[in-house]
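Dropping a structure here in structure tokens format, bear with me for questions.
Only a single protein chain was left out; the remaining protein chains are all shown in position.
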Amino acid sequence: MSLARPNRSALPGQLTPPVVTGNVLDVESLTVDYLTQRGRVRAVEDVSFSVDRGEFLGIVGESGCGKSTLLFAIAQLLTPPAEITGGRVLFKGTNLVGLTDSALATTRWRDMSVVMQSAMNALNPVKTIGSQFKDAMRAHGVRSPAEIADRSAEVLRMVGIDPLHLRSYPHQLSGGMRQRSMIAMAMLFTPELVIMDEPTSALDVVAQRSLMVQIKELQRQLGFAIIFVTHDMSLVSHFSDRLMVMYAGQVAELGPTRRVFDSPLHPYSAGLLEAFPSIRGPRVPLTGIPGSPPDLAQEAEGCRFAPRCPQVLDRCRTTTVPLYQVGGIQVRCLRREDGGDSRD
Amino acid sequence: MTDRVLPDRAAANGAQPQPAASNGDAADQPPLLQTDRLTRHFRIGGGLRRQTLHAVDEVSLSIGRREIVALAGESGSGKSTVARLLARVYNPTAGEIYFQGKPLSRLRSRTDLLSYRSDVPMVFQDPFSSINPVFRVSHGILRSLKLHRPELSRAERQQQAERIFETVGLIPPADVLQRFPHELSGGQRQRVGFAQALAMRPKLILADEPVSMLDVSIRIGLLNLMASLRDEEGVSILYITHDIASARYVADRLIIMYAGQVAESGPVEDVLASPRHPYTQLLLSAVPDPRAELTIGGQTDRGEPPKVVDPSPGCRFRWRCPLAIEQCHQVTPELVQLAPDHDAACHVAASGAEVKAF
Partner (left out) sequence: MVALFSQVGGPSQAPTTSARSQAGQAVGRLWRAVRSNRKATVGAILLLIFTFMAVFPWLITHDNPEAEVFGQSLGPSAHHLFGTTSLGQDLFAQFVWGARETLIIAVVSGLLSTVLSVAIGLAAAYLGGVPDAVLSYVTDVLLVLPTFPLLIIIAAFLPNGGVVVLIGVLVVTGYSYGARQLRSQALSMRHRDFLEAARVRGERSLYIVFVEIIPTMTSLIVATFLGTAVYNVIFAAGLQFIGFGNPGSVSWGTMLYWAENEEALQTGQYLWAIVPGVCIALLGAAFALLNYAFDEIGNPALRPVRRPRRIRRVRTSVPGAS
């Protein structure tokens, strides 16, 4: 439910009152295109979801599904040739799309922060961790050295790193510690929303697990919402409240994590779950999902997953598939048309 | 102490030689490939601060015919270095590799070396950089055929290439052969990698994390391919990975490496059902399983595998191990048989006590 007025995109959000929904983030019909020489490539199409305060939303998909583009679009970090060509991103009611950098500066890092995929790429290799924290804080108006030092030490302790590492350079830390310091940096202003783009993918399984536990613990302590983008469905399954599965730039399925896992409604989600061999239980032969994601530069008729779908119907190839509501789950599949399982 | 003992050492010790226990191996035939205390050190640092990185230390393992052995471990465990030692990219600092009973250090002539390379080829991890981008996909496999099967004519080579592409599932083969790498997906490129290896009629394929850079839904296809290569082409595969779940899916035996040494080895179901080494238990507890119950509690180890530089004697896991005893700090544990065909390198386990660390 929302009270809204048309938002004049060119102006910063001051002249229009914020839309009140109670959610930290509302994404409405977001569409992102890449304008290349070959034509327009639609990386994200008509994606809508919302994130409640303190909620952990997992966004899952494979390469080319648009999840990273979606993330960048939400954080307003897209650069040409990528461009938001439709929809709104409402952060606590204010539409971020179209805002200038200076208007965004107040939101960035104070209320919403981003943790990138590879710390070695995101951290400055020639500056110590401490000086990078200092940069971030000074950019947001914190000047007193005492305050900076205190807060830096505090966030490092929060992620389980000894504050004397403020004097270390990124290459002197292990992979896990680097990722933790990225997360510490994201915590500097206790934001309400933290967006994470595959923060664990460069880590080994033991470090991955301890980092996830740490993140969950921090969330419990500080109460921020998390959007966690990953390709590893099994990793996020134990930690997220809701799960969104993306395929070829669209939302395939969105609902409470446990329900999506126990009974996935979309054939892609089901296939994806099946593709994870288990280390416990009986050893069964699996099939995965043969084929590869569609070329997004080509306009496709019908369901994007149809060429690979084991349950495909004839009309799947010709009908554009909308999102259906089935119980508390949204699913983009013609088999769920009447709100249940349509067995043709 | 019983480890995989070689015939002459067994005679010296007076102990019974252990049969190489794997499918398709006769008890008196040497295993397909065997390493004896394989070691590789790297010198790091320069000038006055010369140090030695112990990438691989005293690794003794064996691979039989028609079996898939998974070599699992985290980064820095030495598994990739072992693969490169077996592929002769590096020479061992110490220790020996025996292929079909003969030591590799005796291979001198180019023909001998080529023959070994055709028996033990390697498949690489990164599908995007393991194929030369300026040539068509046929280039690599035709070169392999030209180098290792010189008796074939040009037309026969093309025929073989097509047959092999079909075997790995790239159809229609003639069509795929004349494509460029950038026209293929990651999964298809990895199949090309396997095709290049198959072209040499190998006995053992060294697969260095062949699926870790692929999408999850594609991995199963490649893993199924590896299983069918073992069943239908009779090829053994050394599957190097950090993903225990995929190791369980495809492998017959599992070897766990930690900090350059073998921690545990045995049939995959045995090792997973009753892990003897504390590190194996830690690893298994950390693997996420979507079908398992939601459990966040329990001991979460925050440590990471060490970079082994100039190590002192003792178990390399001792700082992270909740069961470490005095002996663990003094003596490096040897690989000991704890159950039929199931070895572990742990003092606590070897003493007969039950190991329940994680």
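Lettered A and B in written order, each chain numbered from 1.
Heads up, the rule we're going with is that a contact is a pair of C-beta atoms (placed from the backbone, for glycine too) under 8 Å apart; a residue touches a chain by one contact, two chains touch by 3 or more.
None of the values given here were measured: they were computed from a predicted structure.
Although one chain is not drawn, the whole complex shows that of B:184, B:263, B:335 or B:348 it is B:184 that touches it. Residue B:121 is the one among B:76, B:121 or B:333 that touches the chain missing from this view.
Note on the undisplayed chain: of the listed residues B:171, B:273, B:309 or B:353, the one touching it is B:171.
Among B:148, B:203 or B:320, only B:148 touches the chain left out of the display. Even with one chain removed from view, chain B keeps its contact list with that chain: residues 87-89, 113-114, 117-118, 121-122, 124-126, 129-136, 138, 140, 143-144, 147-148, 158, 169-172, 174-179, 184-185, 187-188, 191, 193, 196, 220-221, 224-225, 228.
What we mean here is this: only the chains that are shown with their structure count from here on.
Note for the complex: chain A touches chain B at residues 62-63, 160, 174-176, 204-210, 213, 216, 231-235, 237-239, 261, 271-273, 275-281, 283, 285-290, 292.
Residue ranges of chain B in contact with chain A, taken from their complex: 74-75, 185-187, 215-221, 223-224, 242-246, 248-249, 269, 272, 282-292, 294-296, 300-305.
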